[in-house]
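Below: the structure, in structure tokens.
Note that one protein chain is taken out, while the other chains of the complex remain in position.
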């Protein structure tokens, strides 16, 4: 491209600290960005039951196809992995950040910071990350919570699954039909069908 | 492109002579393709007055912005050229072909061949191409009618109007504003405007 | 014409929606994925529509409307706003009932259904389609005060279809076959003569535009595509191709689409679209709203191949600079150009000038008029001038 690198266009305007404060809501794994506030699992439970349980279930078990928020320990290598904050999420900051910005679903950014700390603490508590139901989770310590699956992630090591040569003829591959979508019949086709295996 | 030249795909089917006859309506300058039939200016006048005059005017003068079908002689080099079958069209075949396929506007291909010969003869007569109002125009002679502006056309000789050099700076061009669309005010803008100079 | 786009953007924002506040759309749910099986633009873009000029024609069925090029970005024209030119209205064809006949000087006249057509190999290519009458209302002077009206008889889409030479191979053109007649299934029976050479070069029979089947107003289910040539020849709803040994001199290539010169003679068979360009912003519909940096944006095209350069002037053609031509630059396709422009509040005369890969240079109106006079109607590819006045308003003007 032939654009002059670094050119200044004198467009836009400086953002004020106050403006930034209203929108800059992200929290990093080390707690950077966490707003001042605090809450305990006990406080969180009450809020959870009124504001969250209708979708995620009283025990975090997930109603219908809404996300499961509890359990899943030791399932990741199984045929039915259950990914929850307890079993899967590497950082507690992510839980605070996400509830704060996106929950309750359809009423985003209506919770106070203290409420979000309490809800985060509650979800960490039912997932055995915190063992004290009076633990005070706050901006001071959210970057220090150790999550069970913290070491469960490896960097992308693709490309993978590459053949040694690109076979063009008489290739040695299985060509027997071992599965048929038509028999499973989960495809929406207007004449009714059972539910299939979802992504969650 | 990498398509095999001449490849036969065995698609479609042969058209029958009868099928072709229904759709193959074009007439060439030499009369090739003209369907059997005939008509005179006098016969054409009646049809014209009932089926054509409402748009093209009793005298071919063109109502509103509908095409003018009469006159225009010696106007082509003027500031207001009037292009009619008489003043402009090089071939009589075109007149038959076009009326046959497209007129009356909105009721295409409803006229009989004889009616179209008669209408063509009538329009040629009012434009002084034919001077006998009982002249029998037919598939036999439509390729032989001599049109006044037959020699009025030259083959495309573009590219034209090219500068000797592509001037990039201090070019010698007039930059005075000599016409302004805003003053003419014919642009549709929802607040009313006069009519502008159309393409016809 | 409402200064819809920029004027709307210049409206006051609601402080409740600005930082540090969190607007309602960041809190509440929008429509779900079942709401719009076939989507439409935002209601805030309701001004981006085709427009017609009532006084141009006697009826809307034999008429034209114009692409809102002032509101478009990139070189693809969205199907919904591709300009329309009909001689008998939008023909409505059920593809089940559609047939293409090929007859004349061929070994075997044939009839093809759409199912047949879909079984041929296809290609997909971007081409501009310009009506030969685009800018035709401007020969005598600056008349229409909007780029949509002066230059909007153009669009550019990706066509998918069968190369015409493949179809011709199926019927076997006889040695004396040198011309084709392409004939529409509309009520004007639109028909044009096409030299066999073009048919065997890059012509195609297209069934799709921009990924989906042709729109009814653009020839559904099948139209002729003649890259770089005047739009009138791209017969829509094509029902028949006849092979002949001479051209037909149809009404559209004699009474219409011949170019009358000052001496009363007329050029015929003026097929190619000469290189041309126009600035689509700023333009009468898009005033300059701010002093300081602004972008000049525009479109350039040539019926003879690729655009090589576009030059931009802010002083009515005295001095020119090279515009940027962002990738990709494709042959016989619209080409975007951009140039930066500092506006200090003074009057400015904006122009653009295209040069194509054959070396053809877009001429001034004076140069065109010297050769052609003012009665030509068609093929006005002259350099367009926009006057930006001191308030930033833009007007279509003629210089001399």
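When the chains are written out, they are named A, B and C in that same order, and each has its own residue count from 1.
In the analysis below, contacts are C-beta pairs under 8 Å (C-beta built on N, C-alpha and C of every residue); 3 or more make two chains touch, one makes a residue touch a chain.
The shown structure was predicted, so the numbers you read here are calculated from the model rather than taken from an experiment.
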Key: Sole contact to the chain not displayed, among C:200, C:262 or C:289   = C:289
Ask   = Taking the entire complex into account, which one of B:19, B:133, B:156 or B:200 touches the absent chain?
value = B:19
Key: For chain C, residues in touch with the removed chain   = 6, 8-14, 17-19, 23, 25-42, 44-45, 48-52, 59-61, 63-65, 71-82, 84-86, 88-97, 99, 101, 111, 113-115, 118-126, 157-160, 185-187, 189, 207-208, 210-213, 215-217, 220-221, 237, 239, 289-290, 293-295, 297, 324, 326-328, 330, 336, 338, 340
Request  = Against the chain that's been left off, what residues of chain B make contact? List them.
outcome  = 1-3, 9-11, 15, 18-23, 105-110
Inquiry  = In the complete complex, the non-displayed chain touches which residues of chain A?
reply    = 1, 3, 5-9, 11-15, 19-20, 23-30, 32, 55, 63-66, 76-77, 79, 81, 83, 85, 88-91, 93-94, 97-98, 101-102, 105-106, 108-109, 152-163, 166-171, 173-182, 184-190, 195-199
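Basically, only the chains that are shown with their structure count from here on.
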Ask   = Hey, how would you classify the chain contact layout here, line, ring, star, complete or other?
value = line
Note = Comparing A-C with B-C, the busier interface by C-beta pairs is B-C
Key: Chain centre separation in whole Å, for chain B relative to chain A (CA means)   = 69
Separation of mean Cα positions, chain C and chain B [Å, integer] = 23
Task = Can you check how far apart chain A and chain C are, centre to centre, with Cα atoms defining each centre and the answer in Å?
result = 48
